[in-house]
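Note that one protein chain is taken out, while the other chains of the complex remain in position.
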Amino acid sequence: MPEPLLDVRALDAFYGDFQALFGVSLRVPPGEVVAVIGANGAGKSTLLKCIAGVIASRRDAILFDGEPIGDAPAHAVVARGIALVPEGRRLFPSLSVEENLLIGGQLGRGGPWSLPRIYELFPALAERRHLPSTSLSGGEQQMVAIGRALMSNPKLLLCDEISLGLAPIVVRQIYARLPSIVAEGSSLVIVEQDIVQALKAANHVYCLQEGRVALAGAAAMLTREAISAAYFGA
Amino acid sequence: MEWVNIIIQGVLIGGLYAMFAAGLALIFGVMRLVNIAHGDLIVLAAYIALMTTDTLGLNPLLAILIVVPIMAAIGYGLQRALLNRTLGDDVLPPLLVTFGLSVIIQNALLEVFTADSRRLRAGAIEVASFPLTEGVWIGVLPLLQFVVAVAVIGALQLLFYRTALGRAFRATSDDQSVAQLMGLDNRHIFGLAMALSLAVIAVAGVFIAVRTNFDPAIGPARLIFGFEAVIIGGLGSMWGTLAGGVILGVSQAIGAQINPGWQLLAGHLAFLIILAVRPEGLFPKVQG
Partner (left out) sequence: MTASFHVEHATRASRIGTAAFAVAIVLLAAAPAWGGRDDLRLLSEIYAYVALASLWNLLAGYAGLVSVGQQAYVGLGGYVLFASTIEAGVHPLLAVPVAGVVAAVVALPVAGLLFRLRGHYFAIGTWVVAEVFRLIASQISALGGGSGISLPAAIVTEMAPSRQLREFLIYWLALALVVVVLAAIVLLLRSRYGLALTAIRDNELAARSNGVDVTRTKLVVYVLTAFGTAMVGALIFLQKLRISPDTAFSVNDWTAFVIFITVIGGIGRVEGPIIGTVVFFVLRQTLADLGSLYLLMLGAVAIAVMLLAPKGIWGFLAERFGWQLLPLERRLRFAADARTT
């Protein structure tokens, strides 16, 4: 079995005294899409934040390309090739659409993604490149957020609830682009409340429940009943 | 005609005030910190210029080339070693620490240089002036300082809106944690911002040293002028601070003409009026 791109081993996470994750383990094989689903408060966003370095963890709890990065700060993690599309988009209001994309490429990591390539992926953005980023529609903002993360040419792209607050048709449009992203060489971890989309897009699924992995397996193999049970904790 | 000369003098010194303001506004914009030691750092720059010209025998205006990098380095070091630790939600720590810094700088300068008044000599340029029209004279040095001030502010605008570093500043100011996700190290960005602020302060300090007598105690007044210019002009706009500085300078000049003891009061009055009538300033940044 090939070495996983991302190897999370028995990860614990705390917010002060409150423990949000209990010994979570997860693997992302290179070139694959992993979905993390679960109810609100299950710890999905926390998991992504730990991987991205926003929350500090035990050094060897997170291995990327074989290297321990658990305690690396966020800006160092990006330099290694992991990019996070944060929950709620979080675009920079003082920057235009194009500037938001450019700052994503601040580090100058080499790779297939560049400004023209992003505009190819999301043509709607090209027309609005000089507008203030916050004047765009929700779906367009989500595209900017994804494009911004791609500009750092990540080997691993983490997507935190990209369907949040978007109309189903817009969600479908965005998810339709994911295969191109994978084709260019990034692996994906998508955190989703929209289980249908998640299962369609992913190769593997992890279901979190109250900070623990309740179910894991290949997307095609999991039954509805099993997922339901894991999600709600029957 | 007398009044025209007065107004012109006020405008020209307004450029200097705008420089005080620009350094202050920059820091506040990027990291929400108001540096109470700002004025004392201007005075520190003046003394460094003094030491430079004494030991190297340079013309003070050339000394700028040496003072600017020194002050920038001090700014970077100060931010990373001390001020980064004060940043957070609480207003108290940065305020008190920079206040403490102000006291320390003033008293250190007092110990080393005593309270004697100093002045840097720039040669004939100090008194040179030329006629604009009949009866209206413009000092060469004040004009030079004004032009440099405008250039500095223009350069800052360019930096903030057309360069990658400026983007980094604006992004960090918008959202510190997401800026980190772009690979930006906040501690380093803040250090650069402080270095930039102190570089601007360095130029202002040298100009002050040439223009008037200075001693360790004049720092707080410079801080107040910079602050008033920022408030009059409006937070968030570099050109606004230029306008604010000019308005302050002109108010002071008019006040001085009416009664020499009213120079500073007239400036404060202008500030208080703006604060009462239009607290967001004359040219506030309109948030998108």
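Observations on the model:
The first chain written gets the first letter, and so on, giving A and B; residue counts start at 1 in each chain.
The rule is simple: a residue touches a chain if its C-beta (ideal position, glycine included) is under 8 Å from a C-beta of that chain, and two chains touch if they have at least 3 such contacts.
Values in this document were obtained by computation on a predicted structure and should not be read as measured data.
Interchain touches from the omitted chain, evaluated on the whole complex, reach B. Note on the undisplayed chain: of the listed residues B:I104, B:V136, B:A151 or B:I258, the one touching it is B:I104. Only one of B:G29, B:P94 or B:G234 touches the chain withheld from this view, namely B:P94. Only one of B:R85, B:R121 or B:R162 touches the absent chain when the whole complex is considered: B:R85.
Check B:G57, B:P131 or B:G261 against the missing chain and you find that the one touching it is B:G261. Subunit B residues in contact with the hidden partner, per the touch definition given at the top, are 28, 32-34, 36, 82, 85-86, 91-97, 99-101, 103-104, 106-108, 110-111, 220-221, 223-224, 227-228, 231, 261-262, 264-265, 268, 271-272, 275-276, 279.
To be clear about the criterion, only the chains that are shown with their structure count from here on.
Taking the mean of the C-alpha atoms as each chain's centre, subunit A and subunit B sit 44 Å apart. Contacts from subunit B toward subunit A in the complex involve residues 164, 167-168, 170-171, 173-175, 177-186, 287-288.
Residues of subunit A that touch subunit B in their complex: 52-54, 73-75, 78-79, 83-84, 86, 90, 92-95, 99, 102-104, 106-107, 132, 134-135, 148-149, 152.
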